[in-house]
Each structure stands twice: as structure tokens, then as C-alpha cells.
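Heads up, the thing below is written out as C-alpha cells.
In this view, the complex is presented without one of its protein chains, the others remaining in place.
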Amino acid sequence: MNSKRKQRLLIVLGLVSGFGIAVGLVMFALSQNINLFFTPTQIAKGEAPSAQMIRVGGMVADGTVDRDPQSLKVAFDVTDFDHNVRVTYEGILPDLFREGQGVVVQGRIRSGQFVASEVLAKHDENYMPPEVTEALRQSGKLDQMMGGQK
Amino acid sequence: MIFEPIDIEISKLSCERDDRLLFKNLSMTLNPGQILRVAGPNGAGKTTLLRTIAGLFDIQTGTIRMNQLPLKECLEQILYIGHKPQVTKDLTVLDNLKFLTGSDDDHLKRALSDVGLKGYHDSLVKELSQGQGRRCALARLWCVKAPIWILDEPYTALDVEMVKTLDTRITWHSAAGGICLFTTHQPPQSLKYTTLELDHVT
Amino acid sequence: MSLERRMLTRELKLNVARPGEIFKPMWFLILVVSMLPLALAPDSDLLSEIGSAMIWVATLLALLLNTEHLFQSDFSDGVLEQWLFLNRPLAWLVGLKLIAHWLFHVLPLILITPIAGIMLSVPTDVLWALLVTLVIATPALTCFSGLGAALTLGSSRSGILGVLVMMPLFVPIVILAAGVLIRAMDGSDTLPLLALLGAFSVVAATVVPIAVSAAIRLNIGGSN
Amino acid sequence: MGWRWFHQWGSPRWFYERAGRWQLVCGRLALTLLITGSLWGLAFAPIDYQQGNSYRIIYLHVPVAFLAQALYAAMAVCAVVLFVWKMKLADVAMQSIAIMGFAFTALSLISGAVWGKPTWGTYWVWDARLTSMLILAFLYLGVIGLRAAIQDPDQAGKACGILVLVGVVNLPIIKYSVEWWNTLHQPASLKLTEKPAMPASMWIPLLINILGYYVAAAYLILGSMRAIVLERERRSAWVRELVSRA
Partner (left out) sequence: MLEFQFASLAAFFEMEPHGVYVWPIYGLGLLVLGGLTLDNVRQHRRAVRMIQRNLEREETHEL
């Protein structure tokens, strides 16, 4: 019947336009930075909005961790080996937090400093026996390896 | 009004429900003007057969065609009234029928007076008695243009007078070339029909 | 009168006849919101911080509460099976029913959230964000919970099960909505997230009615 | 010939008889692999430089987590087969996979939590992977609950099929949204496409255990499917004959 075919056509049209609109909306959303995730380089270039909650990922730079002996305050640099961002944080750090460790910090930029409200230690997907780590460290390859993968 | 000629062709229809074979290799053709009573003991599969022909159950094996077309494409030619009330309690008689039939008010009021519900069009269905509710559901027979009627136990809860009225309506429908299938446990007196006996298939 | 108008008029009249169905979820929402400050200390800073999220969750629950029986009465009256004879694709009719449900049951719920917001001293701009997320996200929520309701139609002890079954599917919606609220509190750009939410609702509105119609057919085929 | 290999699956009897044999093979293979892999992982694999001995949980956690996700996909395939070819066996498979899937998801959640304690310092964080695993568990529970609520097995099967299919469309979205929301968990340790980022003495036992758990799941699913087939086909002649012979 003719009306049946027309109905079917309308349904297909509806489905196609529905998906079309959805794809359009998703494309629009993805063209914006939804993640609000920045690298230290981006922050150094001033690309990150200030006073907004953002996330920064990188490595804890060696020899930059300052702990306040009286309180839980801690400050450290997060680096992507190009630029550093100074992060201050007050609270209990995760067990895996150490120098040379990958971290994601969440917080806001206040007067040039990053005030973190949360510090997440990223445990990487590498499993290694200690001897291997030691060998790598001695040859200086470890940092390269760790830096190489974000 | 005379219907376009329509026929239903059922071939090799079988149905199994809850591991029980209800009917097997059922084949028949329903011609314009035919009135068929499906009879059989409780649980013989009368309702199942009716609902299958109405397209409410999937066909397990076999085919049903209407005017050579598959059943699924001709559902709007069917008027089905089942066990359930078919009307919503919280709506008025008129609103219920308006939704199901799409007819205008005058037409519907005439149909209501035909089934003895004159003046009840503004009452909510929940205010009616059971028999009156049934009459309300059956009022659709007076205002719908579908050529195929499938009525599951249409006579339940009806008084003698209404039974007679319904018989007359079905006779007219058949005279106009329509097809009517129904089930009942009280064989109607004033209706000419053929009977299909469903027995337990063992 | 076209079938579509008939359908919507019927829904309207049904809702006029059963006003309780509309007010029950609203009452629930207000009750939850008034219990919250009693359970917490009435610290208005804390309240305004978590208030919008609480209202969102409470609205979600209230919505589930009234979608649970979306098709139940039509199904047991046998009106639902009459839809198959109406010369329209079942999915289209289901879509109309869902639209009507959204208009008559969900929209009123959204409209009273500002009252809840004032009770929890939610800041005005966050309140706006809350309203917008609810308007954009509820079509998807309605569709999914409608599917839950349709899947459990034939089960004698369905109750809240249909809704529970659908709960996991709400996760992306809740996360996105929460993201919008957090950003609104920061005063940052909420548009991209709203676009994602919108995409979700559009996809749900196109696909879910088809799944619902399959579920309804299934239950009509099984009821005996 | 041609499609016969496929249509055979339409016969519950064919399946029941063959599955018994397959089950035996799977059971033995699984036992061997699991014992080898677990012992190797627990006793002979070297200790990890950061996590110490606690990392040995991965020899259970990783395979089980893989399995939990793979089983949902398998369930979705079954749902498609059920709707396209109306194959009853697919429904039986869906029913047993739902239960096994839930068991493995729960096991991966618990083992993950216990692993998280020494590693992250907490049993539970609302992290992306953990959250999406939790939701996966809820999805499995939903399928199980829906089936339990509907009496007629055919109807229950179809309803579950719809739910599974809707779920499978949503699963990537759930995963994506949750990941965007909060990520702490490391990426997968073993990828098919890349060389593993751990020495052979660590990943070989892991691989053995992954295989072992897959075969074990096959063993369990076959076993449960056989029981369900027997129950559903209780009125058919071959089952009666089989039982009266026993």
C-alpha cells in the first residue's frame, strides 16, 4: 500500500535526521575542549583559563617536592620536559606519589600558581622487576622511557 | 455500505504454547459475508487462534494472507475486541470511542443509542455497570468501517436484548460483505454461522 | 481529527482525570529536598554547593517514579493492543505517548525545581543551568525508563524492576549533567556539554521508541 | 553442506550431545592452564619494582576483567542471533552468560578493590574503569533480574535480548563518558597490537592465565547451557529417552 510505504520512508527519514543532528552536536562538542585537560606547556603559553577548574597532567619533576613539616602542605613542579608548573596542594598524597611519577592534578590557577584540589598518581601500565628498573636508571633510559609515554 | 470483497486465507497454521500443541496444520479460507464461530473446550486455543488471525501473536508456522497480502500489512482492516475491557475507566464513553474509532460526535452518539447507552456519552466508564461497559466497547461495531471483525466472547455480560441487537448487527455486517469470527460458550439463537471445532490435538 | 491529535487529546484528558499522577512526583521531589537540610546541618554554603546535584538526582528519581507504570493501565485495559490496528507504525505511536508523557508529567516536575533550588539556596545562574540540563536530558531519561516499563509489562511482579534495569544506562546522562552543573558553578562554558547531552536525547528519541515498540509487541504476544 | 555447521546449532539435541564432550576437553585444559599460570605468576614471576608482591593479583584480576567485558559482547552476539535466526540455543547461551558474566565482573571488582588498597591506598575510588566495571555488573544484574521476573522463557529471552542490545549500544558511551569524567586506572597492561610493556617472565604466565580463564568460562557456560537445555526440552522425546536410559 502506498501509505505504508510513505510511513516507512518517513521513519527512515526520521532516523537519519535524528542521527544527523546527534552527530552534528557531538562534532560541535568535540571541537571545544571539553576535557579541560592541559599540559604544562599549554599553561606556560597562557592557554588555560584562570579561575576555572582544570586538570593538568605530567611528571613530578625531580627534586622539586617541598613538604611543609608542620602541615600537610606540599608544593611540587609538574613537568612535560618542556615547561614546569608549580603546584601547591594541601592534603594526603597518594602512596604512589613520588618524584618522576606521572600525576594528574585537578584545581585552579591562582596568581601564577596551580592550586590543586586533588592529586591523582597515575600508576603506569609498565610492570618491571626491580633489577630492570635499576639497570634502566643507571643507563639513564628510564627517564626517557617514562617521559616518552604520556 | 458494501465492503470491497475481502478474503482471508489460512494455510497450515500450527501453534504451540507452553509446550502444548494447540492446533496443527489448520487450513481454511474465509470468504466475504462469512460468519465463523470458533468453538472448543477451555484451553483449546480459541483465543490464541483469534489473536493470531488478528496479528497480535506471531505466526509460528504457516501463513495467513488477506487478499493475497501478508497479514501484517492489512491490520487496519481488522476490528478486534478481546477479553479485556478495551476501554479506559477514567475516560468518558465518548472520549474512549473517539480515540479508538476517530468518528465524529454525532456518529458516535447515534452508535451509543443503538447499543442502549443513549445519554451516557458523558459518563466515565468506571461509573457504568459491567454490562454497560461491554456495550460501550461493542459500540465500536456501529461506527467503524473495518470489514473483518474478530470478536472474542462478545456475548459475555450482555442481556437478552443486547444479544439480539448484536446478532442483528453481525448479520448486517455479513450482508454487507464483511467477515466475522467469534467465540462464545452460549451459541446465539438468531444468527446463521458456520462452526470450526478446535479439539485438543494430542 | 487526525490520529495524532486524537492520541494527544486522549492523554490530556486522562491526565486531567488522574491529577494524582502528576502531583505525586512533584510532592516526592519537594519532600526529598526538604528532608536534605534536616539530615545535613542547615549549613547554607554546603547546601548551595551540593544542592543542584541533589535536586538533579531527586528529579531523576521522581521521574522514574512516574514512568514506572507508563504503559501499565493501557496494557491491562487492552487498549494498548488496539494500537496495532491504528494504521500507524507502533514506534510512532509510542513516540507520541512518550512526548505526551514528557509534556504532562516531566515538564511540570522540571518547572517546580526552581522552588526546590530556592529551598536549598542554589545560586541563580546554577539554577538556570539546572533547568536547562533537565530540559535537555529528560527526553533521554523518559525514553529509557519507558523502555524499562515496556520490558516488564507482562511480568506479574514488575514493580520498580523495569526502572532498575534501565538505571545503568542513565550513567552518561548523569555524568554529563553533573559536568554542566560543576561548570556553571565555576562560571565556565557549559555549551559543549549541553551539546553532548542534546545528542544523547536526540539519539534516544529516535532509537528507543523502536525498542519500546518491540517490547510492547512482545508483551502483547505473550499475554494470554 | 555450506550452512550446515550453522544450522546444527538450531538443534538442542545436537548441542547437548556435543557439548558434553567439549565440556570435558575445556575443563581439563582450563585446569592445566590455570594451575600452570597461577603457580608461575605467584611463585616464579619476578617481583614488581613499584608494587611489590601485590601486583601478583593481576594474574587473576586482568583475565577476569577481560572476560567480564568479552562476555557482554558474547551476550550481545547471542541476542542478535536470537532475533535474526530465532535460534533458541542463543537464548540459552544468553541466560548462562549473564550469570557467568556477573560472577566474573564481581570477581574482577573485588580483586581490583583488594589490589587498590596497597597500590592506591584505598579499596575503592570513583575512577573511570572501576565505575564502568560497576555499571557492567549492574547491567548483568538487570539482565538476570529481568529474566527472573518474566515467567514465559521465550518471552523472557526476547525481553533480555532487547535489553542487552540497548545496553551494548550504550556500553561504549558509558565507558567514554566515565573515562572523560575521571581517570586514575592505568591503561590495559596487555594490548594485542603492541609489544607488552613487561618482561616475558611476567607476561607469559599472564597470557597463560588469560587463556585459562577463557577456557574455564567456556567450560562453565557449556555446563550451565546443558542443564538449561535439558530443563527446557523436558517434554521432547529425546530428553525423555535419554533420562529413562540413565
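Miscellaneous remarks
By letter and in written order, the chains are A, B, C and D; residue numbering begins at 1 in each of them.
Everything below uses one rule, namely that a residue touches a chain if its C-beta (ideal position, glycine included) is under 8 Å from a C-beta of that chain, and two chains touch if they have at least 3 such contacts.
These numbers come from a predicted model, not from an experiment.
Shown chains touched by the hidden one, complex as a whole: D. Touch with the chain omitted from the figure is made, among D:24, D:148, D:169 or D:200, by D:200. If you put the hidden chain back, the residue from D:33, D:68, D:92 or D:107 that touches it is D:107.
Of the listed positions D:7, D:28, D:86 or D:234, the one in contact with the omitted chain in the full complex is D:234.
Summarising the interface, chain D meets the missing chain with residues 34, 38, 40, 42-47, 52-54, 56-57, 60-61, 64, 100, 103-104, 107, 110-111, 114-115, 117-118, 200-201, 216, 219-220, 223-224, 226-228, 230-231, 234, 239-240, 243-244, 246.
We take it that only the chains that are shown with their structure count from here on.
Centroids built from CA atoms put chain D at 49 Å from chain B. One finds 34 Å separating the Cα centroids of chain A and chain C.
Shown for chain A are the residues in touch with two or more other chains, namely 34.
Within the complex, the chain C residues that touch chain A are 87-89, 91-92, 182-183, 186-189, 191-193, 195-196, 198-200, 202-203, 205-207.
Looking at the complex, you find that chain B touches chain C at residues 17, 47-48, 51, 54-58, 75-76, 78-80, 82-91, 95, 98-100, 102, 124, 146.
Residue ranges on chain C touching chain B, taken from their complex, read 1, 3, 6-7, 9-10, 13-14, 17-18, 73-74, 76-79, 81-82, 84-87, 220-221, 224.
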